[in-house]
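A quick write-up on the structure given underneath.
Removed: one protein chain of the complex. Kept in place: all other protein chains.
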Amino acid sequence: TVATAQEKIGLRFSAVFSEQDIRAEMMKRFAEAIGEDFDYQGYYGGTLFKQGTELVALQRGNLEMGNIAPQDMSNQIPAWSVLTSAYLFRDADHLRTFFESDAGKEMTQMVEDQLGVKILGPTYFGSRQVGLNLDKKISTPADMAGVKLRMPGGDAWQFLGSALGANPVPMAYAEVYTGLQTGAIDGQDNPLPNVQNMKFYEVMKQIVLTSHLVGYDLLTISLDAWNKLTPEQQEKVQAAADSAIEWSTAEHLKREEELASFMKEQGLELYKPDVDAFRAHAQKMYLESDLAKDWPDGMVDRINAL
Amino acid sequence: MPLARIGQFLYRRAENVLAILLVVMFLAFMAQIIFRYFLNFPIGWTSELTVITWLWLVLWGAAFVLREDEEIRFDLIYGAVGPGVRRAMTIVFSVVLLVIYLFSYPAVLDYVTFMKVQATAYMKIRFDLLFSIYLFFAAAVIVRYAWLLWGAIRSRNPRRRDPEHAGSSL
């Protein structure tokens, strides 16, 4: 039977990504797959809730679904900061394997218990790579010394900049292009799709494939909304999320490969540095820092072993 | 009358706070620029401090410092009508505003206190404390409009605005 608008279950979804983003298409596929029982309303571009405020909106029942950054989780659950650290996940596959593992289930259970939010899965959106407007060849963290690297605002991001051996500079995302052009900053770190969207490649000379952070958010649904569903509906929602996420991840990987060749055509130099040297340096800095004091014991090792 | 003197004294202090908030915002900007470009050492807390002072400046100013004739309003009608009609208009909008702000106060309080679960990125100020200014603001607006209502009922004529005080920044 087809439910009328009144009987349908409302699912308001808010995210920062734009309506043209691959992930908006992912949500469209999700909405189609969950079918007639639901009234899905997607708000993109941060128009309904500002970036970083969606989690509280979920918790307070002002939103049913969101695409939440792991950093926002760690703001309320310090143990989660382990999942925001650099050189933790090797790639999108490793990320997915983790969230399906026991260790991953422990972490998502924490969110359910403490925040009342259910995680449907990790939405991969690209690995962060360092892009520079310098000629200098980078192979180890030592080569990054003194490089003014723009990082997003906030302690954790600035620390990540230092963990790469650079001199982190907080700067609004919208100002980065001019910053690179004028030399106010020497570089930025973003996934390749962002580099293309914002045309950063026009004002950069090289991309160091550090893959220092596997970028992902978490497709979530408030526990209140989840618990109102019948087991069949829950199964349908989870299955729809799984296949939409899988599609989106594959799209992003394909896009990253295309963009790597595109950037080369644009005359940029792309190369892999000594990633092991970067990983060793970064993990060491993290574990020695205050940031690691809340991390669950042995979590890094368990993730490394996966 | 001592009560009026106390009121005057408190009003001056509220003005002091407002001016200080702007000075702090300005100095934080200076610190940010100096640290980034001259000492090549970026500090994140300055940009956090500037947005905090901006938020507080607006709500503090609107709650405790702005006079009625400084607020931006549509006064094509309000400015043209006679004192009697203006009184009636004041009574109507004050009642509506009071009902809505009083009725929604518990929900607003609930939101602000909920925000204790998060803290700012650099200075780790709990958001319930940071956002508490809204509670003061809403309470001050309620008191102010109760006072305006009382005055209008007691046949005090609302003042006409000085057009040079056009509250606009355009």
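Each chain gets a letter, A and B, in the order it is written, and its residues are counted from 1.
We adopt the following convention: contacts are C-beta pairs under 8 Å (C-beta built on N, C-alpha and C of every residue); 3 or more make two chains touch, one makes a residue touch a chain.
Just so we're on the same page, contacts and distances are computed from a predicted model.
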{"item": "Absent chain [UniProt protein name; select from \"Inner-membrane translocator\", \"Serine/threonine-protein kinase RsbT\", \"SoxAX cytochrome complex subunit A\" or \"TRAP transporter large permease protein\"]", "value": "\"TRAP transporter large permease protein\""}
{"item": "Absent-chain contact - pick from B:W45, B:Y101 or B:F136", "value": "B:Y101"}
{"item": "Contact residue for the chain not shown (choose from A:T182, A:N227 or A:Q266)", "value": "A:T182"}
{"item": "Hidden partner interface residues of chain B, rising order", "value": "15, 18-19, 21-23, 25-26, 29-30, 32-33, 37, 47, 50-52, 54-55, 57-62, 65-66, 70-78, 86, 89-90, 92-93, 96-97, 100-101, 103-104, 107-108, 110-112, 114, 130-131, 134, 138, 141, 162-164, 166-170"}
{"item": "Hidden partner chain, residues of chain A it touches", "value": "41, 43, 47-53, 56-57, 60-62, 171-172, 174-175, 177-179, 181-184, 199"}
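The rule we apply is simple: only the chains that are shown with their structure count from here on.
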{"item": "Centre distance in Å when chain A and chain B are each reduced to the mean of their C-alpha atoms", "value": "37"}
{"item": "Chain B partner contacts - residues on chain A that touch it in the complex", "value": "56, 59-60, 75-76, 148, 153-155, 158, 167-170"}
{"item": "Residues of chain B touching chain A in the complex", "value": "36, 40, 42, 44, 47, 111, 114-115, 117-119, 121-122"}
